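Excluded from the complex is one protein chain; the other protein chains are retained at their positions.
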Amino acid sequence: MIALSAKDIAAVVGGELEGDGSVTVEGAAGLDEASEREISFFHNTKYIESLQKTRARVVLIPKQTNGTPLPEGKTLIRVDNAQWAFAQVLGLIDQQKQHHPKGIHPKAHVEETAVVGAGTIIYPGCYIGHNVRIGEKCLLYPNVVLREDTQIGSRVIIQAGAVLGADGYGFATQNGRHHKIPQIGRVVIEDDVEIGANVTIDRATTGETRVGAGTKIDNLVHIAHNVRVGRDCLIVAQVGISGSTKVGNRVTLAGQVGITGHLTIGDGAVIAAQSGVMNDVEPGAVLFGTPVRPIKQAMKLEAIYGKLEELYETVKQLRKKLL
Amino acid sequence: MIALSAKDIAAVVGGELEGDGSVTVEGAAGLDEASEREISFFHNTKYIESLQKTRARVVLIPKQTNGTPLPEGKTLIRVDNAQWAFAQVLGLIDQQKQHHPKGIHPKAHVEETAVVGAGTIIYPGCYIGHNVRIGEKCLLYPNVVLREDTQIGSRVIIQAGAVLGADGYGFATQNGRHHKIPQIGRVVIEDDVEIGANVTIDRATTGETRVGAGTKIDNLVHIAHNVRVGRDCLIVAQVGISGSTKVGNRVTLAGQVGITGHLTIGDGAVIAAQSGVMNDVEPGAVLFGTPVRPIKQAMKLEAIYGKLEELYETVKQLRKKLL
Partner (left out) sequence: MIALSAKDIAAVVGGELEGDGSVTVEGAAGLDEASEREISFFHNTKYIESLQKTRARVVLIPKQTNGTPLPEGKTLIRVDNAQWAFAQVLGLIDQQKQHHPKGIHPKAHVEETAVVGAGTIIYPGCYIGHNVRIGEKCLLYPNVVLREDTQIGSRVIIQAGAVLGADGYGFATQNGRHHKIPQIGRVVIEDDVEIGANVTIDRATTGETRVGAGTKIDNLVHIAHNVRVGRDCLIVAQVGISGSTKVGNRVTLAGQVGITGHLTIGDGAVIAAQSGVMNDVEPGAVLFGTPVRPIKQAMKLEAIYGKLEELYETVKQLRKKLL
């Protein structure tokens, strides 16, 4: 059973207590969902009503609440950033809840030539192939597959069912038959990357497929052979990146985006959901559509598209009159 | 070897026999594909020719055939709904064919704190985490992952490779670095849900990600943290639903649809394939496109889009003449 006192929580998040510090919570939730045994947080004035009604016993609130009416009988913890403090509290609870295996679970299969760093946890059903290198304090959930030669940095989290190092999709076509081009390269995942459930990241034909430090990849994403993804990117669910494309640093690819092969996506670019990228993208560009356009233009065109019927009728009338 | 007599089949589907009831079948197939040892069904007059030519020894046909010429030398079974009766026959054959493990297969990994209901079958390679609850008569195919705290109702079918309860995709970004927000919520699957192969349903940040009773989810679908899906929905392959979105009851999401986060999709809405939903959807709406529009409007706009070249040329001529 989890039990965290308001006083202890305040100490961890560096907050100031208002009210009874001995009160304990057993969990955390949003203002509307929280029970009396949970902690919640208030970070936006549009949730004032929820703040008034919440059953949460302890609430994280901003240092400055500028006259926002505060609920009575609660323990409040004043912090700089209530959302961030809440994330820290989730971490506290998570630590108490965790039931990870100790190190490598005996039902994982790790080849003898693989090297696994200290503090790394590997769940049942994982396959760690020949000559794989895994850094320290990684977390591999069940049924993750790391094919031979894959290199994983430290503090990398890989959700269940992800497959790293499968053969890239490379064939030489002769007389209509497709002959496999052996894929002898590898996958390299840098430090602090997170990889979602059932993601696939293919090994390079030669050389590397690489994901840069701090990049976070959502579920069911496909990253093809020889792709290079930079640092601190966000790659949302079901995105597909074709072979040899280079994605810069701090790029955001929203859900279901597709990117053609051999392109360069500049640092800080943002591609909106379901877009299709067929050309290089400038750093900092914010794009939408298939094919992509600057998002403001894409939205304007989309609005006019919605008036196409009216436009068509007008032109018909004009034509009748004139041509 | 399967052997079902026409007489027994007629009894199960509540049909009336015409012809030799002692004839047996070993399988079932469509009218065109069926062999002499199989049963088939006729439910639509556009297949009259197939009905005449079928090799099937036994055929399920509607009670009223309104003068449709019937093939000779067959055993016919008259029923109210031939398609539905055929599904029941498939069930009979399926029962005879089944080779499920008895209960929990020893090569599945079930944590000690997990509780598995009576009659539930768990195939090899499955991972059932700490504090998971599974109801009665569920069927988990190979390599399914249920992370800690996941709750599954009764009569739930989960196809191979599905991952329930992976961490939601939640990060707090500070100075360009993405810090993990621990995901301490859970996944709840209600009774009679079916979940396709390699589907991913993420645990909630706090609280629940929930799929309502009777909902059927196809392969490779992604359901993000804190999503709530209602009862009796159909969610077709490769759909993606972003975080905290609420999908009503009896909603149909066709293949590859994407839905933005924090939206509400009304009861009975139908979203056509590959559409992108960026705003709330009214109950009963039938929508198409990226972004979605009412399907009739979307189709009309699409038709005019196809004439855009002609429209452009006309305007060019008009302009020349006038401006």
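We just call them A and B in the order they show up, numbering each chain from 1.
The working rule: a residue touches a chain if its C-beta (ideal position, glycine included) is under 8 Å from a C-beta of that chain, and two chains touch if they have at least 3 such contacts.
Treat the numbers as computed from the prediction; the structure is a model and nothing was measured.
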For a quick check of understanding: of B:166, B:220, B:241 or B:270, which residue touches the chain that isn't displayed?
B:220
Which listed residue, A:57, A:147 or A:231, touches the chain dropped from view?
A:147
What chain A residues would touch the chain not displayed?
109, 111, 113, 125, 127, 129-131, 143, 145, 147-148, 161, 163, 166-167, 169, 171-172, 174, 176-184, 198, 200, 202, 205-207, 220, 222, 224, 238, 240, 242, 256, 258, 260, 276, 278, 290-291, 293, 297, 300-301, 304-305, 307, 311, 314-315, 317-318, 321-322
Hidden partner interface residues of chain B, rising order:
27-30, 33, 83-84, 87, 90-91, 93-94, 97, 99, 107, 123-125, 141-143, 157, 159-161, 194, 196-198, 214, 216, 218-220, 232, 234, 236-238, 250, 255-256, 273-274, 290, 302, 305-306, 308-309, 311-312, 315, 318-319, 322-323
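By our rule, only the chains that are shown with their structure count from here on.
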Starting from the mean Cα coordinates of chain A and chain B, work out the distance between those two points in Å.
27
